[in-house]
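Complex shown without one protein chain; remaining protein chains in place.
Chain naming follows the written order as A and B, and within any one chain the residues start at number 1.
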Amino acid sequence: MDWLFLIEVVLSGLGSGALFALTGIAFVLIYKATKVINLAVGEMLMLCAYFFFGLTTALALPVWLAIILTVIGGGILGGVVERALIRPMLGESPISVFMVTVGLSSVLIGFVELVWGGDPRTLPNFLPTKPVFIGDAYVSPKIAVCFLVASLLIAGFLLVFRKWRGGVALRATAADQGAAFSCGINVPAVFSISWIVAGMATAGSGILIGSIGGISPSMGVFGLTVLVAVIVGGLDSIAGVLVAGLAIGVIEALVGTYLGGEFKLFVTFVTLIIAMMIRPYGLFGTIEIERL
Amino acid sequence: MIIFPTRRKLLSYAAAGCLALGIQTSARAADDIVIGASMPLTGAFGFAGIPLNLGIQDYLKIANDAGGIGGRKIKYVSEDTAYAVDKSIAAFNRITASEKVSLYYGDSTGFAKTINAELSRRDSILMAGTSFATELNDPKNFPYQFIPGPDYSQMIGILLEYIAKTTPGAKIALVNSDTEFGRDPIAATEKRAAELGLKIVGKIATPPTSVDVSTEVLKLRRADPDYTIFHGYVLAPLPEFMTQMKQLGLKSKFMGTFWSMDNSIWANSAAVADGYMGVMPYRYYFDTEGTSPTLDKIRQLRPEYQTIYYTQGFLTAMLMIEAAKRTLDAKKDLTASNMKASLNSIKDFDTGGIIGVPISISGNTIPVGRVYQYDGANKTMKPVSDWIKIAK
Partner (left out) sequence: MRISSAHETYAQAESFLDTNVQRVMLLLLFAGLVVFPFLADQYWIYLACLVAIHIVGTTGLNILTGYTGLISVGQAAFMSVGAYTVAILEIHVGTPFIFNLIAAGVVAAGVGAIFGVPSLRVKGLYLAIATIAASFILHFLYTNGPSILGGTQGLSMPPARLFGYDFVRPFQLYWLFVPLTALSVFAAANLFRTRIGRAFIAIRDRDISAEVLGIPLLKYKLLSFALSSFYAGVAGGMWAYFFRVVTPESFPLIYSIFFLAAVIVGGMGTILGGILGAIFMTVIPELLKLLVSYMTFIPDATAQLSPIRTIVFGLLIVMFLLFEPQGLAETWRRIRRFFHLWPFKK
């Protein structure tokens, strides 16, 4: 048994798990506030990555400015989608809203193909390229950065939800929209803000994922593995998405190493089914209690 | 009962509308030779579909300006398929319903396999397409199809030949995407490597959704190959593999196959791609070595760089027209079997410089190619081997 190798594999699994967790935040925020599973998260992420690409190459902006602008752009995208597509669907069956996001992803893909074409591209490299060693164990520098960004962000979100009034408002809305509204919480504003913040999160993860894996109109499929992590963790739990994201990352890394890459998705989805049989609403998700 | 006639009328309008749509045929000259195409202009393969389409159009324009085939004009009808098999077949049906199609360009291995029975039944259409799948290189089961280059196994065969010559007994790692496309050449590669005395030290499959490759890199680090051969990708995740493996100081050289060998896709990651090698059956747009009248013509027609996907379309059209021309010159009917026989009669044919050596098509492929290496400083692919012919 090569222990160093095992440690390295686990570390890299944690790193890619952080990517899941980071993108997963968008799913959770949106679900918490508006009870919508946004299947277009992958495509929003793609659009943001292309936006970043456009800013850094066509306009030749410095990277830090492009990152800020992309995050703002992601926020605007989230806000516009909420206001134009999701708000009018309020009260419709969740599956109809789910389908609206499917339609949206088709629109976003078409838009990107129209503006940037279908060619796969790479983002300018701004992340450090010097290998990181923890002890003797190698960690990819990009992955290390992703891990740091994801854990900082998630810690920040957790703090915000506990302390800040807006975070409390979000939790109140998630618990009971009617009650929250009668307590004077501006529920529609909570809807908008959570979509805007989710948009910003997709922008951030879009830049990171694009700079690791390159960008193409079909990069949105990444959203799917993330969705698994989110479901396992619980659709409405920020802490859950972190734990589940990291767990899925490590499981995939171990499976990919010791069984082979073709087993990765298979084991991921088997994990999903098992997790759902044991904890139907995820590890940390709120159990929906039904009354007659 | 006033309503009845009205409703009937409505129905009859609807029926008439359906008929009008169904029966509409476009006007055409009776003796045009028609090339149909299911083109992946959108979807996962859109990056190649658009230049492919352009390449075919450009060659046909040149051919038509030169008088077509024995005075008969060539007409090109293409339709977008979004790279989905059912839509490709819909396009095939629509185009063949309104035109008398003799030649066809298909957009995927799935389409080539699905339409094969129909091609055999019709015996009127000769087909080629985007797919270099090993499975299609089988004149018995795919009698009316051809591949305008080596198939994927032959491509890797060419790379192995090159490796065996430059580094005998080298250690090789195979990285393939876990798709039909990616897994295509694995079995043939293992067999050929053993014959050439090369050692396969690692086989890695990556699922199509994966982004991060650091786990795979860890495995490659332990295997420490002399060559890492990627297949089943276009661009991602090759740059990330190469970046990380270079960071770790691995001495491995990197190789790829046709779809990841275009010059332009590497322009943004030139530093990383420096030294990347791969097999290419065609000469690049900017290749001025020797005389190449066809490349000159392309450069004259299109002053800006054209991808190798464009070249693939261009050459495919050239071979199709050549097959049709030889058939008509021999005073035979344009049936698929006659055209395929004519195609197979191509011996030491000069493509005008698209392929650097005269070609012969004995079966379904042109088993020839050359190893190129990317020069990051000049952002161009440079040949590092001579043209390598593979014996089947």
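Please note the rule applied: a contact is a pair of C-beta atoms (placed from the backbone, for glycine too) under 8 Å apart; a residue touches a chain by one contact, two chains touch by 3 or more.
All of these numbers come straight from a predicted model, not from anything done at the bench.
Peer 1: Please pick, from B:Lys61, B:Arg94 or B:Lys332, the residue that touches the omitted chain in the full complex.
Peer 2: In the full complex, the listed residue that touches the missing chain is B:Arg94.
Peer 1: For the chain not shown, which residue from A:Leu4, A:Val107, A:Ile134 or A:Leu152 touches it across the whole complex?
Peer 2: Of the candidates A:Leu4, A:Val107, A:Ile134 or A:Leu152, A:Val107 is in touch with the missing chain.
Peer 1: Which of A:Ile67, A:Leu123, A:Val187 or A:Leu227 sits in contact with the chain that's absent?
Peer 2: Final answer for the missing-chain contact: A:Leu227.
Peer 1: In the full complex, which bits of chain B touch the chain not displayed? Write them out.
Peer 2: 1-3, 7, 11, 15, 18-19, 21-23, 39, 41-42, 46, 50, 53-54, 78-80, 82, 85-87, 89-90, 93-94, 96-98, 110, 113-114, 117-118, 121, 135, 178-180, 183-184
Peer 1: In the complete complex, the non-displayed chain touches which residues of chain A?
Peer 2: Within chain A, the residues that touch the unshown chain are 37, 85, 88-89, 92-100, 102-111, 113-114, 224, 227-228, 231, 235, 262-263, 265-266, 268-270, 272-273, 276-277, 280-281, 288, 290, 292.
To be clear about the criterion, only the chains that are shown with their structure count from here on.
Peer 1: How many angstrom between the C-alpha centroids of chain B and chain A?
Peer 2: Taking the mean C-alpha position of each chain, the two centres sit 36 Å apart.
Peer 1: Which chain A residues qualify as touching chain B in the complex?
Peer 2: Within the complex, chain A contacts chain B at residues 2, 5, 8-9, 12-13, 15-16, 19, 57, 110, 113, 117-125, 129-131, 138-143, 209, 212-214, 216-219, 221-222, 224-225, 252-253, 256-257, 260-262, 264-265.
Peer 1: Using the touch rule from the top, collect the residues of chain B that touch chain A in their complex.
Peer 2: 42-47, 49-50, 178, 203-212, 214-219, 221-222, 234-237, 239-240, 243-244, 247-248, 264-265, 268-269, 272
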